[in-house]
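Of the protein chains in this complex, all but one are displayed in their positions.
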Amino acid sequence: MKKVITFGEIMLRLAPEGYYRFLQADKYGATYGGGEANVAVSLANFGLDASFVTKLPSHEIGEAAVNSIRRFGVDTSMIVRGGERVGIYFLEKGASQRPSKVIYDRAGSSISTAIKRDFDWDNIFEGVDWFHFTGITPALGDNVADICLEACKAAKNKGITISCDLNYRKKLWSREHACKIMSELCKYVDVCIANEEDASDVFDIKAEHTNINGGIIDHEAYRDVAKKLENKFGFKAVAITLRSSISANDNKWAAMLYMNNEFYFSKSYNIHIIDRVGGGDSFGAGLIYSLLNGFDGQNAIEFAVAASCLKHTIEGDFNMVTVDEVLKLAGGDGSGRVQR
Amino acid sequence: MKKVITFGEIMLRLAPEGYYRFLQADKYGATYGGGEANVAVSLANFGLDASFVTKLPSHEIGEAAVNSIRRFGVDTSMIVRGGERVGIYFLEKGASQRPSKVIYDRAGSSISTAIKRDFDWDNIFEGVDWFHFTGITPALGDNVADICLEACKAAKNKGITISCDLNYRKKLWSREHACKIMSELCKYVDVCIANEEDASDVFDIKAEHTNINGGIIDHEAYRDVAKKLENKFGFKAVAITLRSSISANDNKWAAMLYMNNEFYFSKSYNIHIIDRVGGGDSFGAGLIYSLLNGFDGQNAIEFAVAASCLKHTIEGDFNMVTVDEVLKLAGGDGSGRVQR
Amino acid sequence: MKKVITFGEIMLRLAPEGYYRFLQADKYGATYGGGEANVAVSLANFGLDASFVTKLPSHEIGEAAVNSIRRFGVDTSMIVRGGERVGIYFLEKGASQRPSKVIYDRAGSSISTAIKRDFDWDNIFEGVDWFHFTGITPALGDNVADICLEACKAAKNKGITISCDLNYRKKLWSREHACKIMSELCKYVDVCIANEEDASDVFDIKAEHTNINGGIIDHEAYRDVAKKLENKFGFKAVAITLRSSISANDNKWAAMLYMNNEFYFSKSYNIHIIDRVGGGDSFGAGLIYSLLNGFDGQNAIEFAVAASCLKHTIEGDFNMVTVDEVLKLAGGDGSGRVQR
Amino acid sequence: MKKVITFGEIMLRLAPEGYYRFLQADKYGATYGGGEANVAVSLANFGLDASFVTKLPSHEIGEAAVNSIRRFGVDTSMIVRGGERVGIYFLEKGASQRPSKVIYDRAGSSISTAIKRDFDWDNIFEGVDWFHFTGITPALGDNVADICLEACKAAKNKGITISCDLNYRKKLWSREHACKIMSELCKYVDVCIANEEDASDVFDIKAEHTNINGGIIDHEAYRDVAKKLENKFGFKAVAITLRSSISANDNKWAAMLYMNNEFYFSKSYNIHIIDRVGGGDSFGAGLIYSLLNGFDGQNAIEFAVAASCLKHTIEGDFNMVTVDEVLKLAGGDGSGRVQR
Amino acid sequence: MKKVITFGEIMLRLAPEGYYRFLQADKYGATYGGGEANVAVSLANFGLDASFVTKLPSHEIGEAAVNSIRRFGVDTSMIVRGGERVGIYFLEKGASQRPSKVIYDRAGSSISTAIKRDFDWDNIFEGVDWFHFTGITPALGDNVADICLEACKAAKNKGITISCDLNYRKKLWSREHACKIMSELCKYVDVCIANEEDASDVFDIKAEHTNINGGIIDHEAYRDVAKKLENKFGFKAVAITLRSSISANDNKWAAMLYMNNEFYFSKSYNIHIIDRVGGGDSFGAGLIYSLLNGFDGQNAIEFAVAASCLKHTIEGDFNMVTVDEVLKLAGGDGSGRVQR
Partner (left out) sequence: MKKVITFGEIMLRLAPEGYYRFLQADKYGATYGGGEANVAVSLANFGLDASFVTKLPSHEIGEAAVNSIRRFGVDTSMIVRGGERVGIYFLEKGASQRPSKVIYDRAGSSISTAIKRDFDWDNIFEGVDWFHFTGITPALGDNVADICLEACKAAKNKGITISCDLNYRKKLWSREHACKIMSELCKYVDVCIANEEDASDVFDIKAEHTNINGGIIDHEAYRDVAKKLENKFGFKAVAITLRSSISANDNKWAAMLYMNNEFYFSKSYNIHIIDRVGGGDSFGAGLIYSLLNGFDGQNAIEFAVAASCLKHTIEGDFNMVTVDEVLKLAGGDGSGRVQR
């Protein structure tokens, strides 16, 4: 079985029930999530051997975070225990014209105060095929960026494929700082994942003016951005997702993969959203799975987009779908008919 | 008051809250349902004297199943108590491209192990106007099919109208076995109800090739299938529902009635679904009500489709609507404006 | 800070969870609401000094009603305590073609049995800029209509702007009685708010036949009704909301303001509804806020409609939105993208 | 099967979850209950043919009240539909030194505004063995007291045994008025049920001074009160319950039966309370069951007290226990060991 | 009306439902609490004019904290908005031999990072009769201790009575540091409140050896400690609570007041606990209320202990009881009988 390591932060997610606003909440659903943890869970649900690396406090809230992913078969034996707190994010689900809101309360979390010698990357990467992280991890602090760099070097030494989802978070760092740090890290990255804004936010890479109008312009802009990213860092593959937000309840969702000088565009899905948080991460997991399993470009991007389409219908950060379910949707059955 | 008997299985339905997947469920909503029980409840809510016949264990879960329908006024005095267990079905509600899922756990239920002398049909049918069952009941086992046949004969002897919803369930029996058993039972049936696939699944009856295209083809196909069914079994009426599944959340819903050599097509509804399970059963109940009350063909099919349209907006298997509510919608008011 | 007084009834609202019907409810969500209380809470959430005047029993249910609005900063020091009961309304949320249902159980509430000397209007109106009530308040009984009239006179004496939302409730009084009482009260009103049916229901004011067809006719009809209302009572401003009900889940929502001989039409919103109760009240609050803060006609009506658009996405009667959130939507951002 | 009629009010019971106070409640558990309805449900659970007579509004809240008892097999076909509202009581569950609190909101309920010709007692009492009411029913209003008297006369004419639980409610009427009305009604009563305060509250009957001390005094006082009641009205049996309230969580519970000039004292139970509302009614039901089934005095009182002991462990007004469960406890097994 | 200011931290309290352990929690009840906020709410529920002073972030979680106490009538107009986060504490409710557990996550909260000029004490103390804080507030950081000292000086200048609950928290500071800071603050304090361990923890004040045995020793030890505290700081009154923990569910609870050279001992209560957090704070509030209203020593301590006894029966940090309820219990009625 292919083995994947992901590294980052897992937070306690506190969300009022249903569509209640923060001001109405007298209880919070308590789940856990974070970019790289989400990817690990999704890969475990696909049947891969996924291991998540982070640092969590030794108290019960830290233990609950461990359990939240161990439950789905993610290997948690590489998680370091220590530090003071589990980062928290509060999530209010939007509806119609009212947007979802996230309030972060993650300063001082165990992983954000981790130090290099917390992690023995040579040991962690033993027998590993793929290493994944996102732009959120180095944004947690320069100490974490250093750890991330160390991990990239160790992975590269072992010939492990490295993927990175740019995932720019403006609350965590400035564009300038992000650009500096991510430029260094991206030297080690093989597969770059981004949404339609990340390339611009992090690297100031924008699509050239194109005089093609309507829906087609997206395709051209995609191609242009992907090529520029590939030129700058020598990525072996670049994947870009496109979300079209009609309302908080309804989104369009599609993506493109640029690989071996070919562009592969996925189908576009009209999604009636249950929970869109973790949508990008489920795309990343779908892409890692399909590339690790040798899918060709078109099938790879269709798998990744179908996987993330399904994620939008599932509560919580984690994508709880099997390979069969993804393949069924990617194969064209999106009618939602009851399966008995 | 008109009196209707329905005969079949009522199961414990265990469904995670909202849109949670099975893997996320730490509690299950516990309701009860099953094709013929659903029809009985709907008819009781319409004000008819409806009685449901089945076998249920004598323990508290069996008692809870009895109470679940007695609550709405269904007569439960003909229910036999005994056997080992209440059949169960697990239901996961789908959303958008993710389909709803049903896992059946019904083997060994009391009704599926019932024997002929559990039921005294002459007594049960005393003063009864209509007898209804579905294709699920004989599929529970040849012992139950035999009981069903006995019931049909007894009903026929008393001049009771018999309706059957074909309701093919591939998990319960093969097409071949279904065809054999249902062909025998359908000899006694006056009103045949089917969805767009049942006639093909059970009797291999398919619409002839028609060179009419677009939306109109459905009408022709319907007509053709209904006529073939009528030819084969001499049904007095054939009703066929058509579900068009846009997604797990949005369906189109309409139906046709073939009676006295006339075809009646209903309006089509665009439904935003709350719970689609029991949709077909609510159609059957609407049809039984309207035919028992002498509605003409067009009004009968409009009533049945409006009733089942409303069912899709109600949680659980049971249709909780009054005759007035159905008539209001059938009469054209589907705006959903608040009624104060 | 501008100070606003609203006067009316606040009721206990009992609503089954989610989309459950009354017949399925084994618990009721317990919140509080009522036209004028809703306006007061919305204004407090906008940062104004809002005070709600009513009468409530001295027991704990009455106290809970007080707390429900004090929580959001509404001044409750002018509420009189006494009488027998808190009025109740039961609310069943509709879906798709099934309408929402309200069952009122408000007879004998403390406010409906209040007497004139319960309220010292000179004291209540000290330092106040605006007084608001709706047509529901005088409909509670002639005793309450008398109190309302007294309040209007006291407000007028102090030069306080008076607004009234016509809000006709046919369960509370006849059209004839409403017309008589409201005609007297409207003499004191500066700003008249109505939905598309109120003017006709209360004053028998209907749009003249206009030979303009399609969507434009609404605009003409609006203009005509607003002018007639202005002619009859000398209102300084008339605002009319228009709801277009596609289903219980989906509505279109827009409004018009007639002021200083100009007509201002708002954008129209396609709303996926979470809870539409209190939608009109949130419009009134938005209008009061914008007019009190000197918004011009177009900005005033856009603010009021955007505010009430957002209300439709929030559970309960109360509009829990800030001025910034309303301005963001009024300014054009209705994409519902996650705000991190 | 023995048939019992009970007559009275059934109310919507609104109770905060667990031990929340009214001021903390944002939802209410919604069940139904009332003295005579509770007796009917308990008898139906014992397997008797129990029918509850009342008047309820024709809307859905009234229907839900009907369903709440029909669910357990109570015959509801004699319930009259009409009037304005379902009476409500709010219940806050106490703990330790904090008492439970009841806030009644029952004025204007359908039954309290019923008139004589709503009920055709000759028809209602067809084939009936026992008629039961409590002192709450005539307290609802003189109109209801008149109906009650009419019922008693009709029952007496048919030779039906009549039981009455005195159940004095000071919020509903004065002691003087209660005495006057109840004295008239008690002339028809065969079996009188009272708690330790009712005889004094309603009839000013108090135990004579007895110079026996300690725990024994209760027995003497009981005997004295029972004899006086029997002397005054010629009851065939008098049953008195004694509750000893250690705290809101822990009560002692016992009773005495005076019949055929013999006194029978039950065991005393130390009860850890789940819900004590309806405790007295469950005693009444137990007594009716045991007397109807010819239990001797000692077995009758033990059955009644064991039944009501179990009620204290069950949420809601209704006693959900079988005859077997009661006999097991009455027979001495109160260890609470798991039954597998 | 008497006016009281309290100053300290209010935290978000996250507690699993019922008796679930942290490792089982998939939702958290979200309430708010903290020593001084709890006192303010309790005083507001007693009808006093209570104002709580703190610093809270300007986002919605901060707003929800404000609303949580404003709801009960606490004046929140002196709360400063700013800083980064609301402190959090996780609470797991214990049972029987399993203790309750608190995990604090309060570092970096807005109040703990407040600075002197955030608070204008001269303005805050305008028209105030009493100022209360606990030992937790200065333990939040030396910056907060400085603010506290400034507040004490300002209060003293205005002749305001100052009370302090020692409330030692070992997770926040060492005994040495606590002793140093609290010794400085206590110079300004008039009324000192402590539990049976605080005097020893903070000031190393222990009861002298007494050769009186059994239950009486507590009384002597109390007297000794109170006298020593009074000697050291010149307090006008010293109150000490005594908790005797039989299990997580059952505690004994009593207290002593030393005032004007007299010792007053309260009754002792056997409490079946619903929620013991905030028990000490409710005692403080009871004492402040009774002293502010001129109760004599015995009545004052009985009121305070009865108030806090009732708190143990109420979910959440806040004491939701009225003066009447406390007086009833202090007066001897602890039977917990239903109040109708």
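Letters A, B, C, D and E mark the chains as written, and numbering starts fresh at 1 in each.
As a working rule, contacts are C-beta pairs under 8 Å (C-beta built on N, C-alpha and C of every residue); 3 or more make two chains touch, one makes a residue touch a chain.
Note that this is a predicted model, so its numbers are computed, not measured.
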Note = Answer for the absent chain's shown contacts is A, B, D, E
Ask   = Among B:3, B:85, B:272 or B:328, which residue is in contact with the omitted chain in the full complex?
value = B:85
Ask   = Of D:82, D:108 or D:334, which one is in contact with the hidden chain?
value = D:334
Request  = Identify the residues of chain B touching the omitted chain, counting contacts across the whole complex.
outcome  = 14, 21-23, 25-31, 59-61, 63-64, 67, 84-85, 88, 90, 92, 101, 103, 105, 107-108
Ask   = Which chain D residues would touch the chain omitted from the figure, given the whole complex?
value = 18, 72, 269, 271-274, 309-310, 312-316, 320-321, 325, 329, 334-340
Task = Identify the residues of chain E touching the omitted chain, counting contacts across the whole complex.
result = 18-21, 23-24, 94-102, 104, 169-171, 245-250, 276-277
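Heads up, the rule we're going with is that only the chains that are shown with their structure count from here on.
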Task = Averaging each chain's C-alpha atoms to get its centre, pick out the one most distant from chain D.
result = A
Ask   = Measuring centre to centre with C-alpha atoms, which chain is farthest from chain E?
value = B
Request  = Name the most central chain, where centre means the mean of Cα atoms.
outcome  = C
Inquiry  = Centroid of chain B to centroid of chain C, CA atoms only: how many Å?
reply    = 45
Ask   = Taking each chain's centre as the mean position of its Cα atoms, how many Å separate chain A from chain D?
value = 62
Inquiry  = Touching at least two other chains at once: which residues of chain C meet that condition?
reply    = 18, 21, 23, 67, 72, 101
Message = Going by the touch rule set out above, what shape does the chain contact graph take here: line, ring, star, complete or other?
response = other
Remark   = Chains touch in the following pairs A-B, A-C, A-E, B-C, B-D, C-D, C-E, D-E
